[in-house]
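There's a structure below that I have some questions on.
As you look at this complex, bear in mind that one protein chain is not there, while each of the others sits in place.
Every chain is named by a letter (A and B) in the order it is written, and numbering of its residues begins at 1.
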Amino acid sequence: MAPTAFLQRGFHMKKYSDLEYLRLSKGQKFAYRLASFFGGIPQALLGLLLGIGRFFKKIGQGIGGEVADLVLTFKNGDWKTRISYLVMGFGSMARGQILRGLLFLLFEAVFIFYMIFAGGHWLSMLPSLGKIGPHEEYNPVLDAYTTVYGDNSFKILLYGVLTIFFIIALIFTWRVNIKQNKISEQILRSGKKLKSGKDDLRSLVDDQFHKTLLALPLTGILIFTVLPIVFMILVAFTNYDGTHDGYNNSLFSWVGLDNFRTMLSWSGSGVNYSATFGEILTWTLIWAFFATFTNYFLGMFVAMMINKKGIRLKKAWRTILVLTIAIPQFISLLYVSKMFAKNGIVNGILMDLGWIKTAIDFWGSTAHSGLLARVMVIVINIWIGIPYLMLIATGILMNIPQDLYESSRIDGANAWQQFSKITLPYMLFITGPYLLTSFTGNMNNFNVIYLLTGGAPTNAAASGAAGSVGFTDLLITWLFKITTGPDSQYYLASVVGILVFVVVAVISLIVYNVLPSIKNEEDFQ
Amino acid sequence: MASVKLTKVKKVYDNKVVAVHDFDLDIKDKEFVVFVGPSGCGKSTTLRMIAGLEEISDGTVEIDGEVVNDLQPKDRNIAMVFQNYALYPRMTVFDNIAFSLRLQKVPEDVIYEKVTHAAEILGITDYLLRKPRALSGGQRQRVAIGRAMVRDSKVFLMDEPLSNLDAKLRNQMRAEIILLRQKLDTTFIYVTHDQTEAMTLGDRIVIMKDGYIQQVGTPTEVFDMPKNLFVGEFIGAPKMNVMRTELSRENGKFFVKPFGVKLEVDGAKGEALAAKHAPTGGVILGVRPEHIQLTTAGAPGAIPCTVEVNEMMGSELHLHVVTEDGTRLIVRTPTVDLDAAQRDALSNGSRLYVTFRGKVMHFFDPATEENLLN
Partner (left out) sequence: MNNQKRHMGLKASARISNTIIYVLLVVISVVWLIPFICIVLQSFRVENTWQVGYVIPQKWGWDNYIALWNSDFKRRYLNTFIIALVTAALQTVFVLCMSYTLSRFRFKLRAGLMRFMLILGMFPGMLTMIILYRVLKDLGLTQANAVPGLILVYVASSAMGYYVSKGFFDTIPKSLDEAARVDGATRAQVLWKIILPLAKPIVIYTILTAFMGPWGDFVFARYVSFGTSSGMNVAVGMYNWLNLDQIGQRYTMFCAGGVVVAIPVTILFMCLQRYYVEGVTGGAVKG
């Protein structure tokens, strides 16, 4: 076959009908499904892009609709409504809904107060991140030059972001306030009565109960997760580090995409960040793959052994394994790490037994890219991970309908066939989403690596770009090392963090879009 | 005790699927109305909109003249029995039944009176201190009904209350619901997919399909005068026999010619067709299995056919027969007049002759599937 013909066939993959598919040989079926899987990826990505497009279109349309509604409400509204455009809550109060109105007004007052006395200042400084840095100034009292501190870039960035959050909140509340006016007018026009403040309070434990329940948790997430993430994303576009800490030594400022350019360009001057990044990313993916699947299959295996009919002391076996979950990881992992140290127990015993002459340097050997240490962390991770999987698999195994096994036994299936045709597909189907989260969780598994090896053994070739880098370092431990390293290159850590996010998001999206077994959450209800 | 009025009620889900279209219905005080239809027809959704568990997308629901669209379920003064009983697992039977009264802060001795009274009616006095999980399906259903009973509510809603019970228990509970209804003397709205329940319980039946009301009427009305083919086939068991044929008119008399046998549409049906000036030509003819009679060769209108399956139901036989042109018919014939020899003559593979009279025929327009006599 000419290569071009083959290519064409590859691109226009033949779609088989069900009956045609059934006639294919085993290999053909496999190839067909493999091709469909990978053929699905571009489509999934395309779908994603289209989805993003639709999302923005929807937002655009939404904003357009909102503006049109605002204009219409103003045109058709009465004077109470119109005044509410300036004085929030006026309409509500004028119509007797004092409580609502007061809350709106209070929010507006707080906002104005904040903007005048603080927000305005932070916002105006945000584009420059501060003008006057720390400098020497003559102090007539001491008759000497002393350091005078100026602006604080860190605070400007933080409170600037906070102020923007506040403005968004105000716009949203303002919009709600106007919508309220419109609805109230409609209700009054149809001759019905408005809700009283008492009704409002009552609805907070009834039909609006979800707002009550979500208020605290969402505020917490907003301030302690969203705000820091936005801040750290922004840091990636500055030169914030140990020597530009924004207050004590020097201001930091916006640098645009410079940091990303440094990190991703292959031809960096001097140090090559991208090579280091690539190397660590590769190991991170290898690690995540092995950490996830060794645990998955071995855990399932152990669970099946314990759950086998006729095995006694099921509870005792389980309890022994589960000990590793109960004991905090920093104790168990740190201890195990020391057990395998050069002067640790393992080496001591092996030498006493005469099996080895010199101590094995489990964490220090750089041979074959630190292969020994890499294998060791995966093996020790099995020790940590199997109990979880054992528990999960036990729960699922007990849910597999027994008649499946009974009917397969009558059909003549042996133990392996039962496993591969019933148990495994069932497990994979049910745990599909879990496998994904477990994979991404392992990519960010700081504890195991940091406590066991701290990244060792040192990878001399990759080090230097941003502090010392080890062969077992994951992106997440590298990120940590960057921030705690000599220069505290926070901007670089942010870039790494964003890249980690991108990798995790892309993997998740592909899996979500291509795997058929990941089900709609509503299906479970 | 109250009337319920639904005006142009509509349910549109977030994904733009319309579950109920312009539902209009006037339920009189103390009436027992049954919503019936295949699954997904919107009957439960309608009930849940009346209960306030589902938002009403459009139109109004009035209970006793008051629009309740924006009222919470608890403020609508309704009682409801759920398909899976929805008993509170951690409460005893007594506490389950007393729950709504306690929320209303009714004094405990009144609660005691009411709960024990309801328990007596339902025959669950012995189980008052048990937890739901220690009860059988039938007993759980009684508790669920008891919970609804003590509320003295205006409207009694039941969402497929018997479908989780086995056949025998279902028959028994059906009878008990009829008794209960006589005792409570309030408005009932009952949802089911089972036409037998609908026919036996309802003062009026609302037959639904794909979110549209197909017909509203008394059991007799929907049985005798199905508005369209769907209603004709849905009501009655086994299903109505349906065949395509020609309606012709000679000398003022109407004839149909199924399976090549010419039958006269005699009696009132013929007159009604004439009064309606029914158009001749293609028609869908429907005949209920119990309206087909066994006859002998040579008798007028005798249709020859072969027995394919003979189902002995005890009091009657269900004969699945095949006519000469291959159409399958179901014939329901009582066993009381058949002796052993006659029954043998109806065994699988034997030939027999059937016929039916004009008054039992139903005619549907082949295009719209509407009854020609509407």
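For the reader, a short list of remarks on this structure follows.
The rule is short, and it goes like this: a residue touches a chain if its C-beta (ideal position, glycine included) is under 8 Å from a C-beta of that chain, and two chains touch if they have at least 3 such contacts.
Predicted, not measured: the structure shown is a model, and the values here were computed from it.
The hidden chain makes contact, of the residues A:Asn343, A:Thr358 or A:Gln402, with A:Asn343. Screening A:Leu257, A:Ile331 or A:Ala367 against the full complex identifies A:Ile331 as the residue touching the chain left out. Contact with the omitted chain, checked across B:Ala2, B:Val20, B:Val36 or B:Ile78, is made by B:Ile78. Interface residues of subunit B with the unshown chain, by the touch rule above, are 51-53, 72-74, 78-80, 82-84, 86-90, 99-100, 103-104, 147, 151, 157.
Seen across the whole complex, the unshown chain contacts subunit A at 154, 158, 202, 205-207, 209-210, 212-214, 216-218, 220-221, 223-229, 231-232, 302, 305-306, 308-311, 317, 319-332, 334-336, 338-339, 341, 343-345, 347-349, 351-352, 383, 388, 391-392, 394-396, 399, 430-434, 437, 440, 444, 446-447, 450, 475-476, 479-480, 483, 490, 493-494, 497, 500-501, 504-505, 508, 518-519, 521, 524-525.
Criterion: only the chains that are shown with their structure count from here on.
Between the Cα centres of subunit A and subunit B there is a gap of 53 Å.
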